[in-house]
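One chain of protein is taken out of this complex; the other chains stay put.
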Amino acid sequence: MAQKPAKRLPPSPPPRAGEGREAAPSSRKTKGAARDDDRVITALELPVTGLTPAMQAYFDKCAEKLGFIPNVLKAYAFDMPKLEAFVAMYNDLMLAPAGLSKLEREMIAVAVSSHNRCYYCLVAHGAAVRSLADDPVLGELMVMNYRAARLDRRQRALLDFAVKLTAEPWQIEEADRNALREAGFTDRDIWDIAAVAGFFNMSNRIASATDMRPNSAYHGQKRE
Amino acid sequence: MAQKPAKRLPPSPPPRAGEGREAAPSSRKTKGAARDDDRVITALELPVTGLTPAMQAYFDKCAEKLGFIPNVLKAYAFDMPKLEAFVAMYNDLMLAPAGLSKLEREMIAVAVSSHNRCYYCLVAHGAAVRSLADDPVLGELMVMNYRAARLDRRQRALLDFAVKLTAEPWQIEEADRNALREAGFTDRDIWDIAAVAGFFNMSNRIASATDMRPNSAYHGQKRE
Amino acid sequence: MAQKPAKRLPPSPPPRAGEGREAAPSSRKTKGAARDDDRVITALELPVTGLTPAMQAYFDKCAEKLGFIPNVLKAYAFDMPKLEAFVAMYNDLMLAPAGLSKLEREMIAVAVSSHNRCYYCLVAHGAAVRSLADDPVLGELMVMNYRAARLDRRQRALLDFAVKLTAEPWQIEEADRNALREAGFTDRDIWDIAAVAGFFNMSNRIASATDMRPNSAYHGQKRE
Amino acid sequence: MAQKPAKRLPPSPPPRAGEGREAAPSSRKTKGAARDDDRVITALELPVTGLTPAMQAYFDKCAEKLGFIPNVLKAYAFDMPKLEAFVAMYNDLMLAPAGLSKLEREMIAVAVSSHNRCYYCLVAHGAAVRSLADDPVLGELMVMNYRAARLDRRQRALLDFAVKLTAEPWQIEEADRNALREAGFTDRDIWDIAAVAGFFNMSNRIASATDMRPNSAYHGQKRE
Amino acid sequence: MAQKPAKRLPPSPPPRAGEGREAAPSSRKTKGAARDDDRVITALELPVTGLTPAMQAYFDKCAEKLGFIPNVLKAYAFDMPKLEAFVAMYNDLMLAPAGLSKLEREMIAVAVSSHNRCYYCLVAHGAAVRSLADDPVLGELMVMNYRAARLDRRQRALLDFAVKLTAEPWQIEEADRNALREAGFTDRDIWDIAAVAGFFNMSNRIASATDMRPNSAYHGQKRE
Partner (left out) sequence: MAQKPAKRLPPSPPPRAGEGREAAPSSRKTKGAARDDDRVITALELPVTGLTPAMQAYFDKCAEKLGFIPNVLKAYAFDMPKLEAFVAMYNDLMLAPAGLSKLEREMIAVAVSSHNRCYYCLVAHGAAVRSLADDPVLGELMVMNYRAARLDRRQRALLDFAVKLTAEPWQIEEADRNALREAGFTDRDIWDIAAVAGFFNMSNRIASATDMRPNSAYHGQKRE
């Protein structure tokens, strides 16, 4: 429980995978608690490798659209098959057409990450909820305690299922699925809810296991 | 676990204690999830009463200094002895000269409130950490998971004690006090750490029990 | 988890705040496990200070009425503003006229302290339940497991709310408040239940953090 | 979580097993929360049966030595093989010569029952600790939080093992056994500690499952 | 949390109680993780003693009927009164005529042992469920998560009660007993359910405290 060890970085750290792909982080405001978060992305020293053309194109698209490469992608970029599998699964779950809106999928992401107290995912996906909802406070509610939000029945059922599945997966039974059906979800939606909640239970653990740091740019996004 | 009931408010709600003391909330931006938070402060219908001169002066000072009256004060304002006792204890603990800095006291407040997932206190005191530290990200770290912050040994020991005392008070023993002493805290500091952590364990529960809503103004404070 | 360290007391300990205010503890029976509890009140070495006239009068009144000064007051007596704020809040919550009887407030105190396994509060407030109820066994039931007591619906709802608020404050919702309303409590009563439960969640933690010892006189009170 | 149901007893209840064996309970003071505890021993309606001569002799010996038959024995008396097996195991564990003193065995009983919040066992064995230790406060400490007691290293190790074994038996490993060995216990003592802790984990559950009530006489025993 | 210590066994270990009663374990297949489980039964070095004639007869009967002596009996065989009390209670609970079938009693044993993650009892009683049900999969379901089994209402109510009594005995109330009554159980059955669940809460803890190893023969029993 002692303080964090001094980072085991050499005086002049070697570049990490994909690191040079965006404008130098020193040009952004990264003082204070986030000061190293755009430079030292995880607590692990992983090998440097080149991006495949497909992944290079994906990183370029991120940089163009977001202004930066999400650190989770840079963290995975030490190994192309892992990066590609992660990107394929993420994009299918969070961006493909589905019965759940993109906002609902991000609300699951944040409520699950709140249960697991995952710093990376709360920062990155909290910003996504703020933006998709055009409501800074909804993002805060998902981070802090979704039960305090004024949700309609559908969204409350969604998050109750996702958080119970996170906390006590062994207790999920037909009655829980029926509560979703009664709130208007189809069996296909139930799969998607389970898959998104499951995915963030995976990602939360990879982020916590590696002390993954969120890009500093997320913090200020959509605060008003 | 059903959705929130429609608020039991009459079409034209009566003023609540102290409510008229600041600029009309409708002049602020309170759309979205926080839209009623400056108007319907708790889930309880409590009697209206007048402020004592001392409390009126205190409210005036808050309005002048902060631009608004913190909702917790308005919530307590149905009963002057309760309000005065709360204000006296709060001001002594959080503002009086002590071995702990004001920032350290607010860090305890937020780390304890994070364990208890208290929406009101996380919003109000998260803003205080952001401001006192002049570091928006430190506030987020206290809200999300203080263990992910790069703290020095003193602050880490402080929060480890406060959060263990919150989670499992029956497990605190001499070894825990000695860990604080070894991190440089005096016995008087230990009392203060316990008192601040204890105070927010109280406040978190009063806020959760009454569904207390934070002033919408907190959300945007010190975000850069 | 090792044994308690030998107390860090010099051979001839300096007087602590307010310590000389009552008859010498050596005149009472304090052998066995409580043998030092009237003399070494906490594990902290705190400064000695004089009582304000108001607090001196209050201590005198305690000594006259109870035959002793409750150790929690002596523990707080190193700092007058803290003592005064504690006394003001305690007296308002536990003794002022309210919709809850004094016994009901003490039952909350003990059920909350039982969840938190707080030795000081269980001893002191267990004695209060025994006395106010004129029923030694009711005090034992509150200490051991309130669910085993034959309570009427009102008292059971009271304690179920207070203990849930203690154990999982983040789970309290409108349904919990409605359960109190259906058992006959007003919204004002709900505030008071929350405030008393909250207060003992604070006090339990201050007592546990400081290893506060109850006056030995409590143990034998109202045993038949 | 509603109030206790009205007892399902006919106006004139039939005698239960062994019930007539002692002086009429109405001659004792059983007002208040314990008022029915000498008459309605469990929430179950079990058949009445006669005692075997051996068990009759045992009950007679209890009545002579204690002044009453412990309710747990009366509860088991609906079936002689069950009563006999329980008595044989109890007497071997708690009364036979062993490396653990009788007081230490009773301290385990109460610390385990405190973790499990078992009303019957806390009352009956709390009284035993008070008596065997000739120290009313030690009994209260075992009931409330054994960690607050000033125990020597041996007794602390004993209770730490017993309570960990109660709370998380799957976590017990060689290191835990070695902690007992280092505190001076033999392997044979370790068996006995496990067996006593295990026995009360059984008895706590039988008592809680049947709402077993302790004899009212225990409450006042050895209070000074 | 380090690895298991090298067993503290002398090069040529002395015989343990009852050890020579069956065919030499080396004649069975005990390679791999179970390789020592028929020879080193617990982590404790306990005295060797002779069996009483009654216990010798019982061991002989086990050897004849099962082909081996269950290790729990050998573990208890260092002390005849303990062995006899254990055998008497076990045989009464698990084998005597009762409202619960033998399979139902074994299902309780395994579901309780699964909650407590007790290796010995899961192996030995998992084999019993497989055999009594003539269904290898039912045994796996009891070991892994009884909630995933397709149980009828009676068996589900049985296991829900037994597992709640295991996990949170302090929460068992009349409503829980009524759920059993509504599923068709008599008050006498409720006693038996509590007694079997209680017994395995005891045995799980004795086995975990001593690192008791199951006979290797159980693993292959009734796998098809």
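Which chain is which? They are A, B, C, D and E, in the order written, and residues in each are numbered from 1.
As a convention for this text, contacts are C-beta pairs under 8 Å (C-beta built on N, C-alpha and C of every residue); 3 or more make two chains touch, one makes a residue touch a chain.
From a predicted model like this one, the values you see are computed outputs, not experimental measurements.
Partner chains of the missing chain, restricted to those shown and counted over the full complex, are A, B, D, E.
When you scan A:145, A:208 or A:221 for touch with the missing chain, the hit is A:208. When the omitted chain is restored, the residue from A:58, A:146 or A:199 that touches it is A:199. The missing chain lies against subunit E, touching residues 1-4, 29, 31-34, 36-37, 114, 117-119, 122-123, 133-138, 140-141, 143-145, 148-153, 156, 160, 211, 216, 219-220, 223-224. Across the interface with the omitted chain, subunit D contributes residues 170-171, 173.
Residue-level contact of subunit B with the missing chain is found at 145, 147.
The working rule: only the chains that are shown with their structure count from here on.
Subunit E has its Cα centroid 24 Å from the Cα centroid of subunit D. For the pair subunit C and subunit D, the distance between mean C-alpha positions equals 28 Å. With centres defined as mean CA coordinates, subunit E is found 45 Å away from subunit A. In subunit A, the residues that touch at least two other chains are 145.
Interchain contacts give a graph that is no line, ring or star and is not complete, per the touch definition above. Every pair of chains in contact is given here: A-B, A-C, A-E, B-C, B-D, C-D, C-E, D-E.
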